[in-house]
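Below is one structure, written out as structure tokens, with a few remarks after it.
Note that one protein chain of the assembly has been removed; the remaining protein chains are unaltered in position.
And now, chain A:
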Amino acid sequence: MGTPSVLWNVAKKCFTVGVITLTVSDLFASIVPVRGASMSPTFNPKTNSLLDSLSDDRVLVEKLCLRNYKFSHGDVIVFSSPNNHKEKHVKRIVGLPGDWVGTIYDVVHVPEGHCWVEGDNSASSLDSRSFGPVPLGLVKGRITHILWPPQRVGSVDRKIPQNRVSSS
């Protein structure tokens, strides 16, 4: 008589906690690790190849920006890769819809509903210079703070490259 109802109560509580956690992480904010050195020195500044997963930076991703998809130049965003929806990338928004962005070879117009993203570490970053502008619908959140490691806890500032973008 006692044990099944206790198990059932525990199961109900776990399910409720799970649903609440999932909803909070979808609607408000979640904490994710950043892999790779494409955003160095903003994230993962130590570019040794033996970067194990414990020393990755952990950041706060806010989801409130997804209500109306209004972003600013210099925002760091998390988005699903246009070539593989299962992968997520972290890059900085350099161009918004309507902007003209200068790359090495030419000047690209960012179409409506898209953004131009680049990693802070231009030398080793696969970004819009390879796969083109990214539809804003693929954006999954905006990174506002670094939460780990403790010596670099703080907010992530907007950085705007000079003389490369012309807004309409």
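Quick notes on this one:
Just so we're on the same page, contacts are C-beta pairs under 8 Å (C-beta built on N, C-alpha and C of every residue); 3 or more make two chains touch, one makes a residue touch a chain; residues count from 1.
By our rule, contacts and distances are computed from a predicted model.
Remark: of the listed names "Aspartate aminotransferase", "FGF1 intracellular binding protein", "Zinc ribbon domain containing 2" or "Mitochondrial inner membrane protease subunit 1-like isoform X2", the one matching the undisplayed chain in UniProt is "Mitochondrial inner membrane protease subunit 1-like isoform X2".
Between the chain not shown and the residues A:117, A:139 or A:165, the one that touches is A:139.
From the options A:33, A:82 or A:161, the residue with contact to the unseen chain in the full assembly is A:82.
Listed residues A:66, A:108, A:126 or A:147: the one in touch with the omitted chain is A:66.
By the touch definition given at the top, chain A reaches the unshown chain through residues 16, 19-20, 22-23, 26-27, 63, 66-69, 80-85, 111-114, 135-139.
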